[in-house]
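Note that one protein chain of the assembly has been removed; the remaining protein chains are unaltered in position.
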């Protein structure tokens, strides 16, 4: 039965294991039908390695209403092509691939502008609106534009970091913040995304990188990654501390990598005249924008859902050893141990966890 | 007595007339000492034509605490050089000049970056921290960088609009908003600044220009200036009206030219994914930034105090008839009638006033 | 028989008329098999209107060796979709479309960068490596990315100019030249491409547009299109004339729209310090680059094969009446009169011809 003849993606009787969301607080590692090709642009990928994202924790809490009972979670991973639809030309069975967290058709208005995050037939749908990567197999829509080839010999574990976290830190934080050589920048939040931002900010050689967080362990890690200064903001005096470090001037770029009002307003308070605030955080509430002081400060504020347009560039810098994504990986599990992996990742501070790798 | 010998700018016994602020609600057209050169970089300019800015009305209400009793108001105008300090090389006695609202030294960190608005020894100081242009004479600090030459035969009345309003609309609205050919843009506020923004947005040939205001007369003027659509927002349904005009898509660029929370939040509601909000308005209060929806919309928000770096370019387009600033001028007075001119400008809606010209 | 079942594009017995190249100097309007779908990404388009390009004249002279005997010529036109392959999702039978001169797959390295001209499975292939548009029907590869929709009521004749000439002038000349408001620009060559460049340069409101050509009629047309100055270079003194017009300064942007060494070197001679030379011309020979004078002049030289990435933007400005492509159309023929149309276009100076429209 060809793909064209299976328009509804009728389930075959083959089974696989997957991590399934069953409403707030409920998840299970259970049997699901193995996915089949539905459209000619799909590919079926056998997962080799995947990981868990902070967004997955939000989903599990019920914070993402679009995710419904029965959905397989996960939007990151590397795998091996099992089967491709008849229109797929960039990949064939047996190819190793990076799965992008963003699905892009390549032919809508947004994709043509490189704004894949808003693809008319894609965007962030994996592990959200369609079944995701925390499973033995996944069906990737628009495979030609949503997968990236892995050459023989590459370090596939490192490349899992290219699915989401590195392009997110780089595009939403570093590129949108317009980090330049000689800049003084602040990264607010030293979780995996903040640290991915730190690693990729080094591409532009800022003079000073100040990292702000509540967790001393993460700040310590930030130092080893290249932060020139760290500030523990638990005393509520981060603004004063930063202003002291910058001789009262503030920072050229303030990158918000948390997603709550307090950290965004911290960015407003530390950005210098002519500077940038680059928001990465996923916000659930509005924030107060102090235009009564900022209106005349010539600042730029940006928001962005990652487009993953920089994945090929990031890949080149991984291959040339200019970027070492494995620094972000702290724990390893078998995919079948995913419930335990969630426990570890869900208690990141206690476990000193950044990213976990799940191997199928 | 040379400038170098008069370091404190000791007043001579020559007098002139000037518009003087005497605390909230109090102003007078009265005698003041004629200014003298203090620094070698100063120039004394005899005012030929000046105007009144919305900011002057704010000053008069007491909204700008930096302005103190006795200050001569005004930061716009054209004039003729009366005398220059020994270091001034771009100008000489008798030259006709545009006076920029922004004073720039040309040699501080900010000036070197083209951010004259934040000049370490300048910025917006005229009619604010030093005496301004609503007078028969004015002393212009850093004359070489803060004045622009007017060639013989130019229309000097039109060039008064280059002191502030046209660079403000162009830099803060059009350039910061990154208006591009084919764009759909909205200008919120059709006062003089909004209309200056409209005139200069035409430089980039947007496909659609939607102007939103409460005043039908100003909206009518906007139409004659090139707006393709107008929306009277007095019914509180501007968002719905705009979304209808744009097939539910919103605008590529939303330019805020009012300075109150409601108009800024209107911009947040109408900007499309990937779009820009360019703030021009002078805000007295914070606004609510809806990051809970905007975080993933790939938008850019900018603020700016005009730098006047584009004055030479604007001048070229005035000379080549590509920009006609006189469209912004609705009323004429003698400088000695300035109290009456304030009445007219202060009741702009009733008087159908945009910019007034005061001739000395 | 479906597309998938006809992998070799086996010819059916249906016939159509087409303009066929038979070696240097030989062409015929003759019967050819009507094209059929070969790949699932193809579309068959019935031509409504097409035109002739200067490149077609070069092909006919034998200057483009890649074009072989039997090839149907033409890479411009609008049409109506007759049939689409199974993977085509942006278009369906009956849709009216603009055919881009550039074919793009949307999924190769170059397409992802917006450099469609270098598409790994496309680029300029129509009427070159595959059969083109000077025929009753044409098969368009990668239809989703290589066609653009025409809404009901649009002026389809005008839109033929969006296939090639307007994006070429705009991308290679105006965008690459970085034409800015207030600039003084020169366009060297007032043929159809030079005039398309002129029309689209107006999007950025340069202060002065100087057009240089050998033909007084074309220079006259340039004036009516918005040129502020014209220079007939037949006396060999174009550099002197231009320098006089620019007070010895030269131009901010010099756009080469001819394709011979003399006109490129003219651009080298007239570009000002800090300026741009944007090459549009198709060159058959090398040119002399005077680095002995240009090395210190901070100039930028660009080359480009049109990518047609700006077609959607150009379309918006046609729809909003900001661009009027019909100005470029001087002659009309029925498609069956194409041999006569070639005579007219091939004697453009005598016939005062710019673009001809051929209606099917």
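Letters A, B and C mark the chains as written, and numbering starts fresh at 1 in each.
Here, a residue touches a chain if its C-beta (ideal position, glycine included) is under 8 Å from a C-beta of that chain, and two chains touch if they have at least 3 such contacts.
On a predicted model such as this, the values are computed, not experimentally measured, just so you know.
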Full-complex contact with the absent chain, from A:319, A:336 or A:359: A:319
Identified contact with the non-displayed chain, of A:228, A:324 or A:359: A:228
Candidate in contact with the missing chain, chosen from B:31, B:69 or B:109: B:109
Residue touching the undisplayed chain, where the options are C:86, C:302 or C:324: C:302
Missing-partner contacts on subunit C, residue numbers: 110, 113, 115, 117-118, 259, 264, 273-274, 279, 281-292, 294-305, 307
Touch list for subunit A against the chain that is not drawn: 180-182, 202-205, 207-208, 228, 312-314, 316-317, 319-320, 322
Touching residues on subunit B - with respect to the absent chain: 4, 40-41, 86-87, 89-90, 105-109, 111-112, 114, 121, 144-145, 309, 312
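Quick note on the criterion: only the chains that are shown with their structure count from here on.
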Chain centre separation in whole Å, for subunit B relative to subunit A (CA means): 43
Chain centre separation (subunit A, subunit C; CA means) in Å: 41
Residues within subunit C bordering two or more other chains: 312
